[in-house]
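A single protein chain has been omitted from the complex, and every remaining protein chain is retained in its original position.
And now, subunit A:
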Amino acid sequence: MSITKSFDLFFSILLIFVHRSLKIIVFLKNVFNSFQRKINITSDLDNYLKLPHHVVFVINCHDNVLSIDEIASLVNWSIQLGIENISLYDSEGLLVNYLSDIEKSISNKLDLDRQLKFRCSQQNGSLDSNIIFHCEYNSSKLRIISLLNQKFIMAMLLKEIVKKRLSEDKGKITVDEFDQTLLSKLDLPDPDLSVLCSETPCLFGLLPWNIRLTEIIHLPVFGKLVEKDFLSVISRYSNCEQRFGK
């Protein structure tokens, strides 16, 4: 075996060793943090300086970290906190396949006599990639935005704007104008907080236009999901400071 091959083999084994060790360190850190959360996090609302106006839960269906029941719990806790806009997202549209289970589970958590029903809306005529499922409960608006392909919608909007520009106005498209047009089409405010519901630190294609100032925080999933896990995310969000470039 040549020296180069021996070196390659040595470094491959070293890399595997490093990754295994990293896995163990992460596991131990999760155990420690989980205990710490149970002690430090309180359910007292006064401890949270600010609440998000719009929270999106980014579900990674391949991780199998959360059950439908736990997703419903997240929605329920968000409603109890009084968050106005609560959205669920996954990049493959799988949540939509479990829509009736989600409805049932959320209704059970909220102790409702009549089951919640998500309505399907296509604000932009015949666009099939512009589907948002939504329903209201008290002052909260719940949405499932898994089938929303925002880049596709932005391209469709550009078509409409260019058509108008050809016949009427020759001026430049501005950021504010496009932002307003998109908002009026989708009725979807910018999320203040996106909660990654798996270990994977990725947004999986979530709303590219709207995530400019969105805080991206992991839900610490270790063992059974409890309310303090969710509140630790809100607590972290509450301490985030926005500087807007200044």
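Here, a contact is a pair of C-beta atoms (placed from the backbone, for glycine too) under 8 Å apart; a residue touches a chain by one contact, two chains touch by 3 or more; residues count from 1.
As a convention for this text, contacts and distances are computed from a predicted model.
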Choices "DNA-directed RNA polymerases I and III subunit RPAC1", "Alkyl transferase", "Eukaryotic translation initiation factor 3 subunit H" or "SKP1-like protein 7" - which one is the UniProt name of the chain not shown: "Alkyl transferase"
Selected residue (touches chain absent from view) among A:67, A:97 or A:180: A:97
Contact residue for the chain not shown (choose from A:56, A:147 or A:225): A:147
Given A:78, A:107 or A:214, the one touching the chain that is not displayed: A:214
Touch with the omitted chain, as defined above, among A:2, A:64, A:139 or A:174: A:174
Subunit A residues touching the omitted chain (full complex): 15, 18-19, 22, 60, 62-63, 91-93, 96-97, 99-100, 117-120, 128-129, 131, 133, 147, 149, 151-152, 154-155, 158-159, 161-163, 165-166, 170, 172-175, 178-179, 199-206, 208-209, 211-217, 240, 244-246
